[in-house]
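Only one protein chain is missing from this complex, and each of the others stays in its spot.
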Amino acid sequence: MTALLWARMHELLFALDLAGTFVFALSGATTGIMNRLDLFGVLVLSFVASTVGGITRDVLLGAVPPAAIDDWRYFATSLLAGLITFFWHPFTKRLHRFVLVFDSAGLAFFAVSGTQKALAYGLNPVMAALLGMLTGIGGGMARDLLVTEPPNVLKSDLYAVAALAGALVVVVGHVLHLSPNATTMTGAVLCFGIRLLARWRGWQLPFAQPSQRTKAKADDSDNQTDRKS
Amino acid sequence: MTALLWARMHELLFALDLAGTFVFALSGATTGIMNRLDLFGVLVLSFVASTVGGITRDVLLGAVPPAAIDDWRYFATSLLAGLITFFWHPFTKRLHRFVLVFDSAGLAFFAVSGTQKALAYGLNPVMAALLGMLTGIGGGMARDLLVTEPPNVLKSDLYAVAALAGALVVVVGHVLHLSPNATTMTGAVLCFGIRLLARWRGWQLPFAQPSQRTKAKADDSDNQTDRKS
Partner (left out) sequence: MTALLWARMHELLFALDLAGTFVFALSGATTGIMNRLDLFGVLVLSFVASTVGGITRDVLLGAVPPAAIDDWRYFATSLLAGLITFFWHPFTKRLHRFVLVFDSAGLAFFAVSGTQKALAYGLNPVMAALLGMLTGIGGGMARDLLVTEPPNVLKSDLYAVAALAGALVVVVGHVLHLSPNATTMTGAVLCFGIRLLARWRGWQLPFAQPSQRTKAKADDSDNQTDRKS
């Protein structure tokens, strides 16, 4: 039954995965260029941004080698996106607005396909939704860490919440035995919509009240100073 | 025999693991708030600080999905600790002194339970002790890296040494065929004691002599300047 579900979903997941890979690779390459990496560094960031979420999911599920390592088409897709960004960077910059749309689509693809795969491997629904979310946000986190910036997803708009919402739709559909195709589509559209709306409206999650915060951070910095002096 | 040992230890390990998860999640959430992460970021740091050590251990042992992914109670525990810290932060700040005690207890729990699990999976004693130590310190390292600070454990007091001491007690007990319950308890108490004493007395590990160091660091910085200019 589990194997059957996985077989039926496989074709859809693969198409979504390659589409998500391409758009996330664009964001990785752009980050690489902004941080003055060389051609190799730009291509590494393309591959990392587009595959680390799925690779982490697969390693945690025991699905090794991970799809993005076992199948060269993921690498080829990220390589293509990386080279396009590297050589037509002034051109792709003007596509900035489209990249936001693409990136939201990639997030939606990865969140729902990651959740489906986790469910197919028998994970319980709560953790399957979280692994789906991780599939969506993991690549971007690794991309930011490689250029030693704190992952943007930890402190900005509703990026991760959008991924989680999409993943939850898939999980609820699975528990209620609804058609996987329908819930996958619905979850992806919901994630895509929340992400775009949040960005355009500037919706944000709450921050903790700032009492003592500045002082605490300052104390903490003192511990670090010897390293920088 | 190995399977039997693992079955006998399982209940004790699970209780220790959840206790350690809770206190490490408190430390992760506090770090998140100090670094001005939003609610999502704070909860991610709770989960990361409390589970990445064990997840890494399980991935390296081939015990996938890792316990903290397969069993939703780890996530629920870290979520609870994260929400408490987020909404009662000014209150938990006053508990600073208690957090040190809790954190030392979490380190002790994780170090001994991680070592037991590595031994149960047939790892040789030396590496089992190191994996136990990694179980204890891995979450804190990942927590620091996510806010792009060098892991505190690499340059301060005897945190890791305490974990290693506790792990070694478990390993020696295993080699001498002593009762696992007794050595687990002894190892945990030793780790807890060393950690607290080291902190209160300011014990530190040696640093390398500084000759040439400043110059070397300066040269190294030169290589990095093009990125920052």
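Labels for the chains are A and B, by order of writing; each one numbers its residues from 1.
Everything below uses one rule, namely that contacts are C-beta pairs under 8 Å (C-beta built on N, C-alpha and C of every residue); 3 or more make two chains touch, one makes a residue touch a chain.
Predicted model only: the values in this text are computed from it and were never measured.
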Hidden-chain contact residue, picked from the options B:29, B:59 or B:194: B:59
Omitted-chain contact residue, chosen from A:53, A:66, A:138 or A:166: A:66
Chain not shown, touching residues in chain A: 32-42, 44-45, 55, 59, 62, 64-66, 69-70, 72, 75, 86-87, 89-90, 93, 145-150, 152, 155-156, 226-227
On chain B, residues whose C-beta touches the chain left out of the figure: 35-36, 59-62, 121, 123-124, 126-127, 130-131, 141, 145, 148-151, 153-156, 160-161, 204-209, 211-213, 216-217, 220, 223-224, 227
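Operating definition for what follows: only the chains that are shown with their structure count from here on.
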Interchain centroid distance [CA atoms averaged], chain A/chain B, Å: 27
